[in-house]
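Below is one structure; the comments refer to it alone.
Of the protein chains in this complex, all but one are displayed in their positions.
Each chain carries a letter (A, B and C) given by its place in the written order, and its residues are counted from 1.
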């Protein structure tokens, strides 16, 4: 990753009110892929001002039928090139399996389209770098769909960290387990961990130095359970527990800081975030055995978390970035970082925990 | 660990009714250490038939005061040797900090006393081996206080596994986190993980092959957060998440099997165990992409868990093992195995996840 | 309520597979009311075979706009009479405020339409009786939208009761509280209790004998918190706690039986139902003080609950009842019974708990 990749820093705060871009600059979208996630992309794009959906593409006839039923007025395509080659399209949303992202995004960029790419950005870091360079040359935008960054919970945590509420960060410990959905082309790390890695990177604001991962495949050749440790500077440590064969669904993250600690339970309807006035106070005295460790335990506080559709906020931010020429915070570089960590984790996992430097 | 260490297999099932040993063979106990755990040892020993407490020792005057107040009739000592050298004592309970176990247990064994040793058995595997050999030579019993093995929950899980309810085991994933108690002589692994390691070994009935561990120290020189992966044969994987600086207390273990899956939440008053008829069925077809993975989801079942005081059951089992000359299942060898895993985990942790073979 | 109201018993089990009626007898629906619940009615009717939606009516321009946007092909009306007078309509769904049900349903029945009426059936029992008689005369169907009866949870409970799993019923105790939604035309009883009353009647299969209710209005003239006790034969007692000004949302029902007890927590994603092998065994001896009461405590069991959209199942059942000429179990008589209980509860509440016989 060379420095020239980072040119114009993102100055847009995704948390602020949605401002609609100028009517004159309506972004015309083509959407590729109408499987599980694609319908949400189309629905949100259609509900936003400043853009319109001018074509949707999917290779399977069944998906095309569903497109026609849900969006009667919009042209449906079976061949991706019809969208990429269209002069009427400004941006392509790539909502297909991960291993197809590179080829599709590359073709889109080459044809002068901005791209919005489903996570993980690409299957290999080298591919992500190539796309980033291509976008730079063409002055085009890449946004990687790290949707969680736009949820009320993550935005609130980010605000709390920015304000110093938690103090110096000690650890980030996420558990993301449930039964299924088995993928046919990747292990549980590539499926579930991108959420945590993108959130960690966004919150910690430092680059992880090294990764150790362990795991096991039971059902087919792909690991269905895995544990990732990421070492960050300043003794910050992150851990991600991902599992496709858990009997219960868990989406819980503990974030420990010097001043306060936080629990984020994403399955709670209300009270997703709880901030604990708990911690450890250390008074150094002479000698190791005289180190005084005392515990602090005070009130708990559950701030209200804004209930917005994260994807809507993210897509609006993409439109805004294009309209104003800003680079997004979840741009190709952020996506590349996650892919690098996924690669490192997979390599470490193959060697049973061996440390892999980033 | 040589074969001669394992001589006479334990045929006593700790789950069966407490049978009292013959009155003629009342075991006379000396208890060393009256800090946090010692009072529970004394209370239980005094309530059991087949044994009596004939002396308690602690180096600190405050503890000796507490002994006198709670147990007016029992002789109190400040010097350990008074217990070890007494001809009136058959067994010594060593309930002191881990780094003192070896010296105290060795002296007790040398003087012909059976020993009951708090977990972890010793600070080093070599020490544990020496104690085991010494006990063999002297025909004495060692029991390591792996109390959790005697809880209703673990005994129920063991029964379920024995009956094949879960099928082939896939994984064991334990989270054991809370605020404190910081130790002054060891990291969080040596403090909290012995529970999980002893349970894992007891349930899985196979020896782990290798360990990878990661973690970080924040408050003093000892790691306060750590993650251990143990690789067992046949693709079985175990993971332990231990943390001294968590804002919430968690004691949850997921156990995944081919047929069923289990959640053990030890903080639940009722319904500690939940067994889920959930899983993955695989039908192999031609080619990788044709592998059919389907999900099974049925009823959940929370068996009643016997509510007994585990420590009482364990101490009664110790008395019985002494009286009948049986070797305990949680004997020195079981204790050694845990110490070997703790050593391996600590070494791996120092090298940031490097695989350490056992 | 005269006996002639109940003519042909409903022999259709709503739990069985959805059978589609003959194509030749497609039921043409007009839907009146497109506020909060109306859109769900239309969406489900459109997705079912055996029926079609041929017109939707709402008095407010905003609602009509939403109809047009969501259902471009369907005629939109502002005047209810256009639907009622149409020869092309077989059935009318009345999804409007409760105080309008009578007038709308009566007009529909008079014009030979079957009616599907939102709960509560009517504002007064006398109105409900008039509608039932009218439908009888015209050989038309009335179904009252007691949606909860078609949920997987209630259907499972009904099955368990039918099989005698719980034994003789002791009590039904429901808590249904949350913040809002304040109604402008009724108190919390008329808003929330119809759910519980319809479920109770369906499960208990006996008529309540008398009702006592208490409550209080705080914010406006309508009670926002209320407690209803219904006395059933054979010492069965039911209690409903409804509250619009609760800080937390609770949807929990305890059902106690002689053999087993059940907890239904409708807010649980999984494990909505838990059946406890708990209870009281009584051995009568001589004299009151010698009555031996012992407690039973065994396993807990959470049966899998079918996840279906209850409303879809209910509407399909309505179509089937019309096609086959069966009377629905949630027909006008069932709706009348609920209205009678609501009237009794309101009268009792006004007199602070005074017993009102049904």
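Definition applied: a residue touches a chain if its C-beta (ideal position, glycine included) is under 8 Å from a C-beta of that chain, and two chains touch if they have at least 3 such contacts.
Every value quoted in this text rests on a predicted model; they were computed, and no experiment measured them.
Only one of C:208, C:261 or C:310 touches the chain withheld from this view, namely C:261. Of the listed residues C:241, C:330 or C:346, the one in contact with the hidden chain in the full complex is C:241.
Residues of chain C that touch the chain left out of view are 170-171, 173, 175, 177, 179-180, 182, 184, 210, 212, 214-221, 225, 227, 229, 231, 235-237, 239, 241, 243, 245-248, 254, 256, 258, 261-263, 274, 276, 278-280, 282, 288-289, 291, 293, 295, 297, 348, 351-355. Where chain A meets the chain that is not shown, the touching residues are 270-271, 297-304.
Here is the rule we use: only the chains that are shown with their structure count from here on.
Averaging Cα coordinates per chain and for the whole protein, the chain whose average falls nearest the overall one is A. Here the spacing of chain A and chain B, counted between their Cα centres, is 41 Å. Centre-to-centre separation between chain B and chain C, using Cα means, comes to 54 Å. Separating the centre of chain A from that of chain C, both taken as means of CA atoms, is a distance of 43 Å. Among the residues of chain B, those touching two or more other chains are numbered 274, 297.
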